[in-house]
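Below is the structure I would like to discuss, written out as structure tokens.
With one protein chain withheld, the remaining protein chains of the complex are depicted in position.
When the chains are written out, they are named A, B, C and D in that same order, and each has its own residue count from 1.
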Amino acid sequence: MTPEASHTPLVRMSGVNKHFGSFQALSDINVDIPKGQVCIVVGPSGSGKSTLCRTINRLETIDDDGGYIEIDGARLPEEGKALAALRADVGMVFQSFNLFAHKSVVENVTLGPTKVRKISKKQAEQEAMEYLERVGVGEQARKLPAQLSGGQQQRVAIARALAMKPKVLLFDEPTSALDPEMVQEVLDVMVDLAAGGMTMVVVTHEMGFARKAGDRLLFMSDGAVIEDTTPEKFFTGPETSRAKDFLSKILTE
Amino acid sequence: MTPEASHTPLVRMSGVNKHFGSFQALSDINVDIPKGQVCIVVGPSGSGKSTLCRTINRLETIDDDGGYIEIDGARLPEEGKALAALRADVGMVFQSFNLFAHKSVVENVTLGPTKVRKISKKQAEQEAMEYLERVGVGEQARKLPAQLSGGQQQRVAIARALAMKPKVLLFDEPTSALDPEMVQEVLDVMVDLAAGGMTMVVVTHEMGFARKAGDRLLFMSDGAVIEDTTPEKFFTGPETSRAKDFLSKILTE
Amino acid sequence: TEDTAEDDAAGGGGGGGSVTVGIKYDQPGLGFREGNNPPTGFDVDVAKAVLAEMGYQEDQIEWVESPTPQRENMLENGQVDMIFATYSITDERDERVDFAGPYFMAGQDILVRTDENDIKGPEDLNGRNLCSVTGSTPAQNVRDMYADEVELVEQDGYSECLTFLQSGQVDAVTTDDIILAGLAASDEYAGEFKVVGSPFTEEPYGVGLPEGDVETCEQVNEAIQKLQDDGTIDELLAANTEGVDYEANAELNDNIELVTCGE
Amino acid sequence: MEDILFLFEQYPIWEGFWANLKLAFFSAIFAFTLGVILALFRISPVRSMSWLSGAFINLVRNIPLTVLVVMGVLIFWGQLQINMHPDFDTNFFMLATIALSIYHAPFFAEAIRSGVNTVPLGQAEAARSIGLGFFAAARLIIIPQALRGAITPIGNTLIALIKNTTVAAAASVMEASGIMRTMIEFNPNLMVAIFLIIAIGFSLIVIPVGLLTTWLSERLAVTR
Partner (left out) sequence: MSTQYVLFDAPGPRSRRIITILNILVALIVIGVLVWVYQALAAQGQMSPHLWWNAINTNAWVNYLLPGLTFTLQAAAIAVVSSVVFGLFFGFLRLAPVRILRWISMVIVEFFRAVPVLVLMVFLHFFFSQYLSNVIDPRNSAYYAVIVALTLYNGAVIAELVRAGVRSLPAGQREAALAVGMTTTKSLRYVEVPQALVAMLPSLVSQFVIILKDSALGYIIGFSELLRYSRHLGAGYGNIMQALVVAAIIFIIINSLLVQLAQMLSRRLSSRTSGVTEVGIPGIAPIAGDTVEDEATETRAQAIIQQDKRK
């Protein structure tokens, strides 16, 4: 079912399991994501979407039972500097933005490059401004996160992730904490990124976005990926009854 | 424009104004809602939808400038027993459910009937179970609210309101705090109620619901009702430019 | 106590040759001090005279407040070198510190409101309210020896006792006659109180010294002897009780026997 | 070890702690009662009442307890001649109790108020919207939840109160800290042991209260 990639996938999850205590949050995940692919993840609440997303940069560990995750052909390091270095290559955008509350917008964006990539402050700031302009919040650069709207904060969060020049970007429900009028401005930025060839894993229920920008769609249920298809096919003809059930709940209008 | 009602309207708002300090949250509201009507209220954030809804059972007072509100032909009492009695006749469902956190589900539903309507505990419980069954959470009766999902909590809140056998039900964005999959289960209950002839005022952005169950739609902007029409007409051909603007932001998919 | 911190700041007390003397700060006529002003009173003057005999200049003396309940401690801890603070020589105290002197013989007496006529001596205090200072002998004396039904309130200083006496919360204040005289004479209370005038104990005022400091003790005794012989002490007493209706107990004071140091 | 037994024989250590406990018990009752009244005034819609309570709370909270106790003896008793008991020991015990009660009442009031503040406005609105009147809403919905939210701050205040009973020493009440002082004065060689006896004594009183508070507040916590 999986669309085959001709060379090493950028992200490979192979036989990944994850337990919280006795509860199994991920079961036998096998997913290869080639470079440039935009992979949408959908599924009911509690199905393991966030967990899947977070294991990719090891904010959650995985079970030590032979399953593994590779980024760009290299095993995910388990700790220390190597892990930090890997995380620098994997950007993440959270549902609740998680901007650093004590730093201005531009400092939020430069903090990673200067402290992790050791780029000069000046250059980091110049680049940060470019990213901020690109996501449309250049004018807010000197403000504190608390002074921005949710939509603006999330776009700053995207700029912060981009500033690390990541190989892949993870989005965990980036628009679900936003007021309806602000959803679109964030999705627009994401569509641009997708069009620009960024490899992305996006947990979202925004079907418009999924159809417009998604190359592939994973449907999760009870910790397993039970459909691995394209957004178009999924929304028009889901194969499993759980997916049908799920869609009937979501698509009410 | 308002669909004329032949007899006394169940809810009449006439020349209602409301200030918060110097800020005018409602300006000159004139709305009659006949028995059985399902009246949808939409509008941008801050336009006064919640305020309108809350003035109807006097959770907000209105300005003392000649404007008035009548329920079933009687002026809204200003305080004391009379106000409490009136509120018992006007059910309200909140965005954040507001179930009594220290009481079980069934106690939440029986509290009003036993303490306000003075119905025997036994009968109240029996009725409560019927309402809980009707909204599909009969099995959760002995749990505490915090143990339920949002959708279940909101359905309990509806059962709690119904148990008072109200003349009119007010809903203030009843689904906007819910996860997408749970929205439908709540809307389904509301559609049922509407079909059963309940008079309802519903602040919501769920267009599917508005179209399916709404008899009438009020579009608010800056505290005033600037369109008073039907859902169908509103979504297909809004008259004012503000409504068009609003719709273009909401309807992105 | 920390008054010394301020003394240091004020530059009081010269280098190696300074001596720290504990006195009362709140007993007008005996030991009294306001802020950084020089202290005044009979004890202070005697201390100066004694120390002068021992070869100390006035600017070599550091004054420290030594409230009644803390006197033994201050000597034991080395907070002061000597104490001139209406310090009666008793056996109990002698176990913890050493005394030189006495330089004056006081007697315990009772202070009452001017219009009080029922209290003529300690026996009359049964069922009445009496005020004295925490840790001082007089109060216990009265209770143990004369009036076991007296209600006793102890305060940190006599000034509180006077306010209580003035407001009627206590009927009598007891301590040494000379202290009472000084208090009764102060401007604030002029005419309100009287000393009953029948001292019922002997209170030999000694100079408190750290246990075992025989050398200083002997020096102090020598100085006191000289000051008594040449009448200086009488002069100082007269100067400090000027205008007060007070006569020292002549019989006792005329031939004071000094303690033997090092016993 | 013998020395320590000697201390227990020679000095009224138990009586001292007992005095602290008695002070704490009575002060806690009075302070809590006054605190409830202050809290009700504070959250009432009557401006003058809430202002009055606020003024009292802010004044008293900013005065050191020692000053209050000393004022109690020197002003309340000494100057204003308010006698509560002809027996001086009892009288000063009562004075200390009053000072402790006045001092801690604002803290109890704030604890209760913060408990009320843990109840979301929505709970009150929901209660009103099903037709419950003021008293019914307060009794059935708000107070039960507010009390649970107030357990922790009330426990904190109670612990502070227990420790603060030592300040009664300034009103010549013979309690543990005063006895400790006498003991050290006469047995300076046992100073550390004496301190540990008193310190551990207080820990044994205070820590269980803390644990009980935590246990209660967790058990009764309202999960939202």
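Convention: contacts are C-beta pairs under 8 Å (C-beta built on N, C-alpha and C of every residue); 3 or more make two chains touch, one makes a residue touch a chain.
Predicted model, so just to flag it, every value in this text is computed and none were measured.
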Among the options D:L21, D:V36, D:A160 or D:M174, the absent chain makes contact with D:A160
Across D:I37, D:M84 or D:V206, the one contacting the chain not displayed is D:V206
Cross-chain touch to the chain not pictured, restricted to D:L23, D:M180 or D:V222, is D:M180
In the whole complex, of D:L21, D:I37, D:L74 or D:M174, the residue touching the missing chain would be D:L74
Had the left-out chain been drawn, it would touch chain D at residues 43-49, 52, 58-59, 61-67, 70-71, 74-75, 78-81, 107, 110-111, 114, 116-117, 119, 121, 123-124, 128, 134, 138, 142, 152-153, 155-157, 159-160, 163-164, 166-167, 169-170, 176-177, 180-181, 184-185, 188, 191-192, 194-195, 198-199, 202-203, 206-207, 209-215
It is residues of chain B that touch the chain not shown, namely 20-21, 58, 60-61, 77-80, 83
Had the left-out chain been drawn, it would touch chain C at residues 1-6, 20, 25-26, 28, 32, 34-37, 64-65, 67, 70, 73-74, 77-80, 156-157, 159-160, 162-163, 166-167, 186, 188-189
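Just so it is clear, only the chains that are shown with their structure count from here on.
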Strictly by count of touching C-beta pairs, the top pair is B-D
For the C-alpha superposition of chain A onto chain B, the rotation angle in degrees, rounded to the nearest 5, equals 175
Whole-angstrom distance, CA centroid of chain A to CA centroid of chain B, is 37
Separation of the C-alpha centres, chain A versus chain C, in whole Å, is 85
Taking each chain's centre as the mean of its CA atoms, chain B sits from chain D at a distance in Å of 47
Chain C residues touching 2+ other chains are none
The positions of chain B in contact with two or more other chains are none
Contact graph of the chains (line, ring, star, complete, other): line
Contacts from chain B onto chain A in the complex sit at residues 44-45, 149, 179-185, 187, 205-209, 249-250, 252-253
The residues of chain C that touch chain D in their complex are 72-73, 76, 129, 134, 151-155, 160, 163-164, 167-169
Note: in the complex, chain D contacts chain C through residues 73-74, 77-79, 81, 83, 86-88, 92, 172, 185, 188
